[in-house]
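A protein chain is absent from this complex, but the other protein chains hold their places.
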Amino acid sequence: MTQTLLPSAAPSPRAPRLGVMRRLIRNPLFSVPAAVLLLIVLAAIFADLIAPMSPTTANLSAVNIAPGGEYLLGGDGAGRDVLSRLIFAGRLTLLGSATTVGVAIALGVTAGLIAGYVGGWFDQIGGWVANLLIVLPGTIVLVALFAVVGPNVILTMVILGFMMAPNFFRVVRNQVIAVKNELYVDAARVSGLSNGRIIARHILSVIRAPIIILGASVGGAAIVVQAGLEFLGLGDPSTPTWGGMLLDAFNNLYVGPHLMWPPGIMIGITAISLLLIANAVRDALAGTDRSSRRPRRRTAISPVTGAPRSTAPTAVLPAAAGQPEPLASTAAISTLDAPAILKDTAEHGVLEISNLKVAYATGREETEVVHGVSLTLERGTILGLVGESGSGKTQIALSTLGLLPAGGAVTGGSIRINGREIVGERERVLSELRGKTIGYIPQEPMSNLDPSFTIGSQLVEPMRLRGDLSKAAAKARALELLDRVGIVDPARVFKSYPHQISGGMAQRVLIAGAVACEPELLIADEPTTALDVTVQAEILELIRDLQRERNLSVLIVTHNFGVVADLCDSVAVMRSGEIVEHGSVADIFARPRHEYTRLLLGSGLENAPIRTLAAAPASSSTVSEES
Amino acid sequence: MVSFIVKRILAGVVLIFAITAIVFALMSISSENIARTILGEFATPEQVAAKQAELGLDQPLLAQYGSWVSQALQGNLGVSWFTAEPVSSAILNRISLTLSIVVAAIVVAIIISVTLGVIAAVRGGVIDRIVQLFSVVGEGFPNFWIALVLVSAFSLSLGWFPPTGFVPFTQSPAGWLATIALPVAALAFGGIAGAAQQVRSALIDVLSRDYVRTLRARGIPAHRVVLRHALRNAAPPAITVLSLQFIGMISGAIMIEKVFALQGLGTLAVTAAIRGDVPTIMGVMVTMSLIVVIINLLVDLLNGWVNPKARVQ
C-alpha cells in the first residue's frame, strides 16, 4: 500500500522543466507583460516602418501642440512628433538596458561561478569588491563620471553594468555553494563526473532561473537609471531617448504639460513588464502561484476557527463542570465507532474529540485530511496517537490547540476540553486556554525557540501574561522549572540564546515551557523524534515523571511503537485520516485486531532474524577486526 | 563588538579611498578634455597645456592624488575651478537640504512600508494585493517622473504646494514642510514600494516558523506574537533592504532636486560634472561615500542589536 507508484505520482504537479514553461505561458502575469515587451522591442526595431514621421524633423507649428490629429501624441518643445520620437527612442533605451544586463551577467556570472566552485582567494577578493560596489550610489558615480565619459550612452551603460555585476556575482556564488553541498552533486562526484560536467549539468541548470529573474529586474532598473541621467541632461541629445523626452517635457512643463505622459508611461510599462516577468518566473519556480499561497499565509496567524459544519454529535454528553476523574486504569479511549461506551460513561474525559474533520484549502478545492475522528483522553492518562506520515495525527493535535497551519480548518465535529467546546470558539478565549489549560511540546527542539530572545524571556513571557506572575516571581519559577527538567546550570541557560544550547537541552526547555503555567492537558507532537535515542530515553522519562507528579493528561503523537510501549496507557492507530483501532496498550500490542495495526507492528525490525553471510566465509574478517 | 566596529570603520575608510582613487584616476585620464571644457572649444593647444599646468594636471597621477588626499585629510577639499568657492563650503551650504529630504523620505518610507508590510502579511486580502501592485508600479516608474506628476497635479493644477524652492526649517517650519512635502513624497514613493514588499515577505517567512506556533501554544496572543516576536525576527532582512533604499534615495535625490529646482548636493554634482569641475566632483563623491559608510555602519550595529547570533559571535 505504500509502494504503488500511481497514487502518489498521479496528483503531483507535472515535470518541473516542462511545467514551468507551460505554467508561465498560461499565467497572464507572465504572458501579458512578455507580449507587451515583445511589442515594444519590435516597434523599436522596425521604427522606420512604423513611425508616422521622422523623429528629428521639427515643425514650428507643432511646438507643444496637444495630442490629436496628425500629431497623435502631440508635438514636443521643438515641434517634433512625440509618437515618432517615442517609437525611435525605444532603440537606444532598450539597447542601453541590454548592454547593462549583458555586461553585468558576463562579469558577475563568470566571477560568481569561479568564486563559488573554486572558492579561496578569488572568492574573498570577489566578495570584497562586490561589497564595495553594491553600496555605491550608482547614479552619483555615473554623474561624476560624465566629466570623463561625456554623452556616450552605451559606455555609460557599460559602466553601470560593472556596478550591477555584484548582484549576479552574489546570487550565482551563493547558489553554486548551496548546490555544491547538495547530496546529488556528491552523488554525481561519486559517479565519476568531471568538474566541468558537474557545472554544466547540475550547477548551470540551477542558476539559470535566478539569472533570468535578476536579469529582468536589473534590466528594468537600468532603464530607470538611464532615463534619470538623460533627464539630468547627461545624455546624448542627438538621439531620441525616453529620458531625453522627459527632459524636454520638464523644460516645457508649464506650456506643454501633456508631454510628460508618453515617455513616462513607456518607461513605466517597460520596467514594470520586466519586473512582472521576473516575479512570474520566480513564482513559477517556487511552484506556488499567488492564489495557492494566499490562504496558507493568512491563516498562519489569524485564528483557525472554521465554523463546524455539523453540530457536535449527540453521543457526547453535555459538559458537567470540571470534576476531576479517578485515574482510569484500563482502556481510556472512546470513539464514535463504539457509541455504547460513551453513553454508558457518566463522566467525560479531559479531552473529547468527536467526529472531527479537518480540511485544507488548495486553491479553490478543499482536501479533507481527517475524516471524522473521535477519541477521548481520560484524566491522568497518556494516550498515544500512532500512524505514518500523512495519517493526520498531527492535524488532530494542532486542532486541539486551535493552531492548525495555514489553509487548514476544522470543518466538522467537536473538540471539548473539560467539557467545553473549543471548535468555533473565539481566538481570545482559545489563547486563554493555551498554556494555562493545554500545554504543547513540539517536535523539533531548535526551530521551536525564538532565536532572537533568551531562553529565560521566552519562559517568563507566558507566565507573566497567563499566570499573572510578577517579573521576579516568573523568573524564580522559570529557574525552578529549568532545574526540574534536568538542566544542570539553570541560571546560565536562562540567560542563553537558543543557538547556544544543544538540541536535547532545547527540548527540555520546551517541556519546561509547556508545563510552566500548570496545564492539565499536554499535547506532545512527536516530542522525541528529532533526538538521539539516549536523549530520547531521558526525555520520555521526564515526561513520565511530570505526568505522575502533576497528574497530567497527555496526548502524545508518534510514529514509534517503542515510544508508545514505553509511555502510554492507551493507543489509537491512525491511517489516512481515520482511526483504525484503539484500545489499551496491553491489548493492542498483544492482540492487534486491525490488519493495518498488525502490518505496522510487523514492520518493526526488533525481531527480524540476524543475517548470516551466505557466500563469503566471514570467519577470517570477524576475527581480525575485533577491537 | 569593539573589534567588529573597528573592522567596519576600517572597511569604510578603504571604501572611501577606493572610490575617490577610481574617480580621480578616471578624471585624470581625460585631463586634456577637462582643460578644453574649461577653456571652451576654441582654445589653442598652448592654452590647454597652460591650463593643465595651472591645475596641476601635468603632474604624475599618484602625486596629484597624494596631494589631494593630504589636503582632504586636513579638511581642505580644494577650490572650485569655476566659481572659486571652496568646495567644502559649497558642500556645507547644500548638504542640509539634501539630507533633509532624504532623511525625511526614508523616515516616511520606513513608517509606511513597515505598516503596509505588516498588514499585508497578517491580513492578506485587498491590502496585500495593493501592496504587491504598488511595489511593481513604484519600482517601474522613475521617481523624478512621479515628481513631475506630483508637481503638475498639486502645484500647477491645485496650487497646494510651491512648485520650486526650499525654506530652511530654522526660518519657517511650516514653509519648510510645504517645500519639502512633494520632494519627500516623490522620493519615498519608490522606497515604500521596494521595502513594503520585502517587509511583507520577511514577515510571512517568519510567521511560518515553528516557534511562532509554539509561542501561541503557550497562550501568547497573536498580535503580540506578530509585534514582539515576528517583527523582531523579520527585522534583519528589512533593515538591509531599507538601507539599500536609503542609498538609492541619495542617488534619486539628484533628479528630485532638479525637478524642484533645489540647490542641493545633486545639483552641485551635475553642474560640476557637466563643466568638468574636478575638485567639486571629488568633494561630492567623498561626502556621499562618507554618508554611505555611516549608514552601513549604523545598519550593521542595528543588525547586531536585533540579531543575537551576530552579536555573540
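For reference, chains read A and B in written order, and residue numbers begin at 1 within each chain.
Here, contacts are C-beta pairs under 8 Å (C-beta built on N, C-alpha and C of every residue); 3 or more make two chains touch, one makes a residue touch a chain.
In this section, contacts and distances are computed from a predicted model.
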Per UniProt, the name of the complex member that is left out, chosen from "proton-translocating NAD(P)(+) transhydrogenase", "Cytochrome-c oxidase", "ABC transporter ATP-binding protein" or "Dihydroorotate dehydrogenase": "ABC transporter ATP-binding protein"
Displayed partners of the chain not shown (whole complex): A
Contact residue for the chain not shown (choose from A:Ala66, A:Ala491 or A:Leu599): A:Leu599
Absent-chain contact - pick from A:Val32, A:Leu72 or A:Ala565: A:Ala565
Residue, one of A:Arg23, A:His202 or A:Arg508, that touches the chain absent here: A:His202
Positions on subunit A contacted by the hidden chain, ascending: 1-3, 5, 8-9, 12-13, 15-17, 182-184, 186-195, 197, 201-202, 205-206, 388-389, 503, 532-534, 536-537, 540-541, 559-566, 585-586, 589, 599-601, 603-606, 608, 610-618, 620-622, 624-627
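Methods note: only the chains that are shown with their structure count from here on.
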Subunit A and subunit B: spacing of chain centres that average the CA atoms, whole Å: 32
Subunit A residues touching subunit B - in the complex, by the definition given at the top: 131-132, 135-141, 143-148, 150, 220-221, 224, 227-228, 231-234, 246, 249-250, 253-254, 257, 260, 264, 267-272, 275-276, 279, 290, 294, 296-298, 300-303, 398, 401, 403, 405-406, 427-428, 431-436, 438-440, 442, 444, 447-454, 458, 461-462, 465-466, 497, 499-500, 510, 513-514, 516-517, 523
Partner subunit A, residues of subunit B touching it in the complex: 11, 15, 18-19, 23, 26-27, 29-30, 33-34, 37, 121-125, 128, 132, 136-137, 139-142, 144-145, 148-149, 151-152, 156, 204, 207-222, 224-226, 229-230, 232-233, 247-248, 250-252, 254-255, 258-259, 266, 269-270, 272-278, 281, 284-285, 288, 292, 296, 306-309, 312
